[in-house]
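Below is one structure; the comments refer to it alone.
Of the protein chains in this complex, all but one are displayed in their positions.
This part shows chain A:
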Amino acid sequence: MAVLSISNLTFSYAKTRPTILNTVNLNLESGSFNLLIGPSGSGKSTLFKLMAGLYPEYGGKITAGTIKLNGQSVSTLVPYERAKHIAMLFQNPSRQFAMRTVKEQLIFALENLQLSPQSITDLVTATLHQLGLESFKDRQLLTLSGGEQQRVALATVIAMGSDIILLDEPFANVDQNGRRTLLTDLKNMQITQGKTIFISDHDLTGYQDLVDHLYEVDTVQKNINEINQTRLNSVTRETPVHSKLNAASVFGWHDLSFTAATRTLLTPHSFHLPEGQLGLLSGANGIGKSTLFAALSHQINYQGQVLYKNKASERIRIKQWARIVGLVFQNSTDQFIKLTAQDEISLSHQNTLQPHYWTERRIKSAVRKLHLSEVMDHVSYQLSGGQQKKLQVLSMLIMSQPILLLDEPLAGLDAVSLKNVMELVRRTVIDLNLSSLIISHQRIGVTELIDYELNFANQALTIQGG
């Protein structure tokens, strides 16, 4: 059994940059289930990468203290030795695979460990069976949904036999069902195989009966403390949605349908987005929510019509359409076209469609509300996942297209950030009379600010709680 202990660890990305973690002490009890909570940008990913031995090899500097795996410094271990004991699942599911297919990926990892060819074949089959992924064996990784990709990453780690499994916000792109399945899988592995599980997450739902130790990042002291688990019981229930739709509408679709490869995602459907309201688009992972957004923004081919001001929009040029429909991408970095956070905001300010509303002052206060003031001169890629989300949403809100589609704008946000982002989105939608749809797997703290819910299931869209 592997034992991981951190003592007096202090870390910063560079000598001149501020300290990210200060005198952190942590002993992971082997065979336990642990959860780390803390706001975005507080150093959770950094701590995980340090434990996985990726830092300081890939950046930063340990200025004091040690991280030891079975008494040996983690960073001095050769990766293939380390992987047998400790391995990690990353925030960005799609960027953790070197190979093309599920099977090739598992084989790649096991080849690294220098296992015999026969045992590799056996292990691959056994692991895929264990996680119910047999039918995925030859699927291409890039065509899988975020949740499915995370399950494959988990399969890789399980196959390698790592005792300690680190999961850095693994559910950011996973729906509630997928999340429950993954959590059950993890608990199972803890109990039956004695794995040590360490997850960082913002969403506290579903952890009550799973967690042995709960840790929180102290953002002032910049270290980590174990806290009482009663925090997990204070999880608030979601407010049910009562859909009430405005009659006024400038945007909708008529007999819209589309497919992904050969699979039908939506059968002909018609709907009008109410003006000045914020709708929640819900549905399981991979059901076609993002594809719906791609269709509405003319990024893919579809059948039927997308209507703007009661006219078919298909002949409108994409450059023009981009000023009517605004899309907040699921992946924040896809949205960035400048280098620093300040540049991003300035560009939006310069080109906003609502220059009277988005005054210098309003933008400043929005930046403050989202706690971005401190990082405005940072390169947007170097912001934490949560900060990137907030910057991305704000830069699109400032553009203020009449139709605003937000694809998982709340993924990876802590409770406070989530509330601030939702309030800002809602305020903008109401003030500027925008028609807006939001995809969010996170429902707590969201449903109370929603005017209606559109559920995507069985290749159809239906209004919920009407």
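Simple rule for what comes next: contacts are C-beta pairs under 8 Å (C-beta built on N, C-alpha and C of every residue); 3 or more make two chains touch, one makes a residue touch a chain; residues count from 1.
The rule is simple: contacts and distances are computed from a predicted model.
Going by its UniProt record, the hidden chain of the complex is named "ABC transporter permease" among "Stage V sporulation protein R", "ABC transporter permease", "Na+/H+ antiporter subunit C" or "SpoIIE family protein phosphatase". The hidden chain makes contact, of the residues A:107, A:224 or A:280, with A:107. Remark: the omitted chain is touched by one listed residue; of A:115, A:224, A:411 or A:429 this is A:115. Only one of A:96, A:259, A:342 or A:459 touches the absent chain when the whole complex is considered: A:96.
In the full complex, chain A contacts the hidden chain through residues 49, 52-54, 57-58, 78-80, 82-84, 87-88, 90, 92, 94-100, 107-117, 120-121, 141-142, 156, 160, 297, 299, 318-319, 322-323, 326-327, 329, 333-337, 347-348, 350-351, 381, 395-396, 399, 401.
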